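Missing here: one protein chain of the complex. Every other protein chain is in place.
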Amino acid sequence: MLRHLGQRLLTTIPTLVGVVVVTFLLTRILPGDPAAFFAGPTADPAAVEQIRVTLGLDKSLPEQFVAYVGDLLVGDLGVALSTGQPVVAEIAARLPASAELTLFGLILSVAVAVPLGILAAVRQGSWIDHLCRLLTTAGVSLPVFFTGLLFVYVFYFLLGVAPAPLGRIDLFASPPPHVTGFYLIDSLIAGDLETFRASFAQLILPGITLALFALAPIARMTRASMLSVLSSEFIRTARASGLAPGTVIVRYAFRNAMLPVITTLGMVFSFLLGANVLVEKVFAWPGIGSFAVEALIQSDYAPVQGFVLTMAILYVLLNLLIDLLYGLIDPRMRIEG
Amino acid sequence: MNRREFLASAAAVTTATALPLPWSVAFAQSRSETLLFVSENGPNNLDIHGVGTNRPGYEASWNCYDRLMSYGVKTLPDGSLSYDKDTLVPEMATEWTVAADAITFKLRQDAVFHDGTPVTAHDVKWSFDRAVTVGGFPTFQMKAGSLMEPGQFEVVDDFTFKVKILRPDSLLMPDLAVIVPAIFNSKLVKANATEADPWGLEYTKNTPAGSGAFKVEKWTPGTEVVYVRNEDWKCGPLPQLKKVIWRTIPSAGNRRALIERGDVDLSFDLPAKDVLEMAKAGKVKVASTPISNGMWSVELNVTQPPFDNKLVRQAIAYALPYGKIMDAVMYGRAKPLYGAASNVADSMEWPRPTAYTTDVEKAKALLAEAGYADGFETVISFDLGQALISEPTAVLVQESLAAIGIRSTINKVPGANWRGEIAKKTMPFMINFFSGWLDYPEYFFFWCYHGQNAVFNTMSYQNPDLDAIIDAARAAAAAGDTATYETKIKEMITLGYEEVPRIPLFQPSLEVAMQPTIDGYTYWFHRQLDYRGLKKA
Partner (left out) sequence: MKTLDTASDTTGAASSLPAAAPRQRPSGFKAGLSHLGHVAGENPVTGFAFALFALIVLTALFGPMLAPYDPLATDTAAALQPPSALHWFGTDQVGRDIFSRVLVATRLDLTIAVASVALVFVMGGLVGIAAGYYGGWTDRIVGRISDTIMAFPLFVLAMGIVAALGNTVTNIVIATAIVNFPLYQRIARAEANVRRNAGFVQAARLTGNSEARILLTQILPNIMPIMMVQMSLTMGYAILNAAGLSFIGLGVTPPTAEWGIMVAEGAAFIISGEWWIALFPGLALMIAVFCFNLVGDGLRDLIDPQRRT
């Protein structure tokens, strides 16, 4: 098992190297000149040049790359010019916010999509099946930023049932003591139900916005997977031997249909982590996505590189985790591996 | 009962009912002494001397530090408050004497920094040395008032400080009251300086080391800044606000929703349309102050034919859809800078309107006279960071140019690249905004028209005649020769408007919306918020 893990880790190295190189090159061909941007409104060419030297931008590309990789190896991702803080600190502070939002959206989505998918598979071809397909497809048909703004308009501005879109927690409440960085979990650890409620309320709208987007892939995969399992021999046998239909579906069919669904969840999670850049922007969510977007617009290299690298590592770890889960769920994979 | 207990009890009450809404009921108490306001961007550095400090960073600096002098406050005809460029008032200095070769400041003897260290003339000297030495924006701004080298600054005794005058410059005194010459706690910063960073810029980036009216309690970059009042502030009356929370909300729509629903006290720098509609609705108070020494304009690069031809520039000035821009982009909330009787300046009014109006026939005739009866092709560029105003303007301008045969495409330049692009001076046709801190017309012309070709002379316009007039106006101002000064200023504006490398469109206003409970809002030249005078009922 450990050897398998080690081998898997080794295969991810070329991917990470590729990500580092591509990101570096991509950020360098961005048309912006961070030196000019940060030199201030009245800077003359000399002042711009001075900042260029300060930032190390006067060196050749290979030199810059070597310097970058050298810093990377000691865990230094550079300083974000837009916030003035080290990128490592920024990401550490913002990643929990993004992860909490994404996980929340994912759980919400699973809670709706999996039952829908099972129902659609069991009643294949009926109106429930069609309705499920229409609903989930509608979810992926609108730009997330549009859905988000619409929600804010209706539920906050018009109806007043949602809290102000001011980020993770109400302004006059203080965040819970830092343990995991997830406000929901930290507030429970601290036993502070008020804070829990406040941060939960903040999560609802952005969470739903994200969840809508994830409905379709999860529901579709659940349905497809269920269909193929339901038509298999052992289910027919189970049915023929007179087990209750509910037992057959939940205990036998669903358990066996889980595998592809878990794979999809992994993909959807990494997809959502990327997609929530726009949701974060709409809801003033202090996550890494909105941070990276701003940095990209400002040609601020360090945060973009740091963000992409973090996401790539997350992605690799996630796939590793799914591999391991596979092994646990399906012993056949373990033998083959 | 502290806040948390209050929350708990409020929650206990609300849980008994249906769905608890802690965000709408619980926070009434602490709010009366706390100002909660929102804006689009937050600071990236709390020190204006820092490398690449952004505009919101200036605001932090303004409120956390003191300067020798500040500007007075006056009431404008519409009842709103504004800084008064003609009055300098004491801040850290209690009095000053101006001689031909130097200015001597007497400092307050009771002032202390946030950590309790007394403020002395040594701190002032160190701070000024820092400003003229670190390079970049602060050094540049100091230079605008002929403050160039550490040798100019002298400690006479602990509470007497002297600035030597290198050359006569009418902008020297005004420049000492802008944000840059702030007074830093030199002992504290020096203790936190390193060999690589002798001026301690890394330290002050995150930790203000001043004596100002507010202290930064917490700063979460990109999210919020929380200030608390400095109870020991000596340089003015103690502010009424005990706490200020400044939240960054990128979405303009959300900022409007927040202020309209009463969840925030003040929303800073809003689009004209929102302010217009909110003023009509009457639920919130709005303040709208014309941005001094600032204008939106169309800028034509005279090194790129056919814009080297004055007739072509005038043709464009007659083709622009001024009225449409005022209506559809600014919703009437700006001062028109077109349609005057003549381009000849007859007063010291600045910014003043040009004589151009939308006159397609005249534009066509001028274009034909210039030899471009069939028009030509060009590219209209603007800063994406200002898209709210410049994008619809560009669309309207593009359509009007088509009416006289000029075919154009639109080029959106992302905010970060804009400054780099204007520095290259290759864009032929720009829609742009400029405003100067120091509110003098020659200051505007010196940056935007003078042959020294500063970055803001986006038109690369170089005209020895105009340069001579600008230089003469500056010299007259320094010498105190009012009559010559006024003549030269009028000549300068007249020539600039006749030549029109830069076609003024309108002078925008700084728009602020606040709850009716907020009082004392004052407009400042730096276009950022001063918390010190704000009051909350």
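Letters A and B mark the chains as written, and numbering starts fresh at 1 in each.
Note that in this section a residue touches a chain if its C-beta (ideal position, glycine included) is under 8 Å from a C-beta of that chain, and two chains touch if they have at least 3 such contacts.
Keep in mind the model is a prediction, meaning the values are calculated, not measured.
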Contacting the left-out chain in the complete assembly, out of A:Val22, A:Val66 or A:Val179: A:Val22
Selected from A:Glu49, A:Asp76 or A:Asp323 as touching the chain missing from the view: A:Asp323
Residues in subunit A touching the chain absent from view: 4, 7-8, 11-12, 14-16, 18-19, 22-23, 26-27, 29-31, 125, 130, 133-134, 137-138, 140-146, 149-150, 152-153, 157, 216-217, 220-221, 223-225, 227-228, 231, 260, 263-264, 266-267, 270-271, 273-275, 277-278, 281, 289, 292-293, 296-297, 304, 307-308, 311-312, 315-316, 319, 322-323, 326, 333, 336-337
For subunit B, residues in touch with the removed chain: 252-254, 256-257, 260, 271, 273-274, 277, 321, 323-324, 327-329, 384, 387-388, 391-392, 394-396, 398-399, 409-412, 414
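Going forward, only the chains that are shown with their structure count from here on.
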Inter-chain centre distance, subunit A versus subunit B - centres from mean C-alpha coordinates, in Å: 38
Contacting residues of subunit A [partner subunit B, same complex]: 31-34, 36-45, 47-48, 50-51, 54, 80-85, 90, 93, 149, 152-153, 156-157, 160-161, 163-167, 170-173, 193-194, 197-198, 201, 281-284, 286, 290-291, 294, 297-300
Interface residues, subunit B side, partner subunit A - complex: 3-4, 7-8, 11, 19-24, 26-27, 30-31, 34, 36, 44-45, 50-54, 135-137, 139-141, 144, 205-206, 220-223, 245, 247-251, 253-254, 257-258, 260-261, 263-264, 384, 414-417, 419-420, 423, 447, 454-456
